[in-house]
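Just passing along the structure, written as structure tokens.
Note that this complex is displayed minus one protein chain, with the remaining chains in position.
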Amino acid sequence: MTRRVYLDHNASTPVHPEVVTEMTPYFADVYGNPSSVHGFGRDAREGVDVARERIATFLRVPPDQIVFTSGGTESDNFGVKGLALARGRGHVITSRIEHHAVLRTVQALEAQGFTATYLPVDAYGAVDPDDVRKAIRPDTVAISVMHANSEVGTLQPITEIGRIAREHGVPVHVDAVQTFGKVPIDVDAMGIDLLSFSAHKIYGPKGVAGLYIRKGTKMVAIQHGGEHERRRRAGTENVPGIVGFGKAVEVRGREMHDEARRVSALRDRLWEGIAARVPDVRLNGHPTNRLPGTASLCYRHVESESIVLGLDLKGIAVSAGSACTSGNVEPSYVLVAMGLPLDWAMGAVRSSLGRSTTAEDVDYVVDSVAPLVQKLRQALPVGAA
Amino acid sequence: MTRRVYLDHNASTPVHPEVVTEMTPYFADVYGNPSSVHGFGRDAREGVDVARERIATFLRVPPDQIVFTSGGTESDNFGVKGLALARGRGHVITSRIEHHAVLRTVQALEAQGFTATYLPVDAYGAVDPDDVRKAIRPDTVAISVMHANSEVGTLQPITEIGRIAREHGVPVHVDAVQTFGKVPIDVDAMGIDLLSFSAHKIYGPKGVAGLYIRKGTKMVAIQHGGEHERRRRAGTENVPGIVGFGKAVEVRGREMHDEARRVSALRDRLWEGIAARVPDVRLNGHPTNRLPGTASLCYRHVESESIVLGLDLKGIAVSAGSACTSGNVEPSYVLVAMGLPLDWAMGAVRSSLGRSTTAEDVDYVVDSVAPLVQKLRQALPVGAA
Amino acid sequence: MRYSETLVDHFLNPRNAGLMREPDAVGEGEYAGCGDLARVFLRVRDGRVAEARFQAYGCGPTIAAASAGSELIALRPVEDLAHLKPEEVERALDGLPEDRKHAAEVVADAVRAAAGQWLSQRS
Partner (left out) sequence: MRYSETLVDHFLNPRNAGLMREPDAVGEGEYAGCGDLARVFLRVRDGRVAEARFQAYGCGPTIAAASAGSELIALRPVEDLAHLKPEEVERALDGLPEDRKHAAEVVADAVRAAAGQWLSQRS
């Protein structure tokens, strides 16, 4: 078991070497607090400013419309609560396949007296823009639809949703944690008012993310304290993290496009290799309109976690679509929303490829998956699940 | 101007070299998501577990009572809102000299229908425990008093406050961001239910902090999403930051006591050196019951920022007690609460010493302050302010 | 690794996996919360287990527990097995994490059910 293959880039990624180099001096050498007016503080402030500038350039937005946060989850909480609480009361529209960072935030708002509509998705996992139109009410205060789901990777019709929202004057928050730096995003063309994006999914450090806030969007802060980030997010800035984030985004500008093509081809190789050798397997999500490196497969009549364990023992990291936590079955709510039957959904395994993935890695995975699934199916009660 | 002297450790600190070494592998090598069940995830999880264990050992509490957050500000927001919102409505007690992370959080709760009492402080900046007793009402849901203020450093009578709170069954949150790792804290003896503590004030990285939550304390989460941190704080853990935090705390266990003695003596040297050469200067806060390295001085009839600028031009980093932001005078609300006259409060300058501060640094500062203040006073309108 | 070496070995090389034709007894265990399922087949000679086979559906530990269980019961009197405790299955795996104890329970349930069936048929 010397070989190790990491196919879980949607969970987190190794920090890019250039990013590590860029952020390292900000621990022991440039350690001032960016709020301090003296030289030590100004040096730290400059690091933050450069990072903000780089991200703004990448997103083609003004730098002062970017707020740094501690992670995708905070950005999502901030985006959704910030819009809703600024309006006090009303109706929120989201989808059934959002990340928990949005879903549970909307639920928390419901507990405070807001109402919510959770839009369904089709068999590919896509929201129908017409459903958004129908869901809008006079008291709708926010729409939050993700750009792509981490599990199946289908891209949502954000441009259409954005157009409809604008017609009705409703602000749109988009969780782009899985797409930012992987596929192009144009907040103006797509009609996005708030955009959540994160560093650790794109070879930046954990513990830092951002929220784009279109100028003029009515928002309130949710973390209170000092006057950081133009009073929109209190707390001493995570300077090394922000510096690393800026560098990671700059590198994405160079690497994103070629990598998407390469990783997309490797994902096809993975799917075709497995499909050729394993019966009763299917690929979830939209065949083309999707994240390049994500392959969500369902193995019928096998349980996700036993595949993840079997591959882990071969040094391969993939993630389970269904999870058995303290004795509760949890088939992926995303696959369930897409209408997958339970005997398929229980056997969902996601592979997510990244910049260091090679064809040899993929072949090793295919060679490992085939016998494993066969063995697991041998131990299977006939007609189970 | 080659010499650089950093006397702003209460704002932020250089990361300890051992801490940098400990956290570095967690960027590019141990990059899994701690929620992942495969080997890459388990390695990351172990880093987080070790850090939690180290901090728990230092604080002498069970590890599962520590929740990691993104900073002191989040810990304060979490502590105060977590207690208040779990109780829905009621009365909160805090002091006038809390950090904005607590003050503005209490104000946000007031805007949501809570009521609040802001306790006064005496001339040393200390809360009178009797005032806490008098402020408690049947509907009091939380008491939040800091352990020491960053500006004057006077230690608060937490043990007495904790005892009174317990008699009345009211939970106590203590903002120990400035004291954790600098002076001993015993949450049991001091009757503390929640404790905010942070990494970047004690030679750990920015972007990570903690909240101790005593078992059984009724709390709600304020950041919603995945099931991280035993469902108390959603969001992928900042693994390198947490690992660094754990190491920083472990190092504190070794270095804290000797350093306190050393830094305390240097602070006396600074004050005595300045007092001997500059007329009309005073030392704020309690003479003995205080943070070891903090010296808050007021220069009468001089304006804080001009001293900070003058010292900055000599390579010395200190912080201004009063700040002039976009044309609004802001004498420190802490000094005002302590009853300092405005002509003193406007000239407040804080020096905060740390592990790398030397006697030569201190002497250089004294030699720089004396002529600077003299020159600034020459330009002064007679009887101004 | 949160699983013992023994457990991993049973998972990777399950013993006695698969269907048994014309068994003397069959028993099932199911874990409601989780959908985990184990089925045990017994061939009995002179009141003792002459052969055992299993089928299992569930996460890795459940498959390993079924495999270990099928070894554990070989040659034992069926009467004893009517009272098989999950702890015995767990011990045969050198332990289970807290949130996977149900793997041993499902298998012990299946064994007890099969033993019960054989005993009631005989009486």
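The first chain written gets the first letter, and so on, giving A, B and C; residue counts start at 1 in each chain.
Here is the rule we go by: contacts are C-beta pairs under 8 Å (C-beta built on N, C-alpha and C of every residue); 3 or more make two chains touch, one makes a residue touch a chain.
Just so you know, these numbers come straight off a predicted model, no measurement behind them.
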Selected residue (touches chain absent from view) among B:His16, B:Arg232 or B:His301: B:His301
Full-complex contact with the absent chain, from B:Gly72, B:Gly310 or B:Gly354: B:Gly310
Missing-partner contacts on chain B, residue numbers: 301, 303, 305-306, 309-310, 313, 324-329, 346, 375-376, 378-382, 384-385
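In this text, only the chains that are shown with their structure count from here on.
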Separation of mean Cα positions, chain C and chain B [Å, integer]: 57
Centroid spacing, where centroids are CA-atom means, of chain A and chain B in whole angstrom: 34
Chain C: positions in contact with at least two other chains: none
Per-residue overlap in chain A, given as positions that touch at least 2 other chains: 305, 309, 325
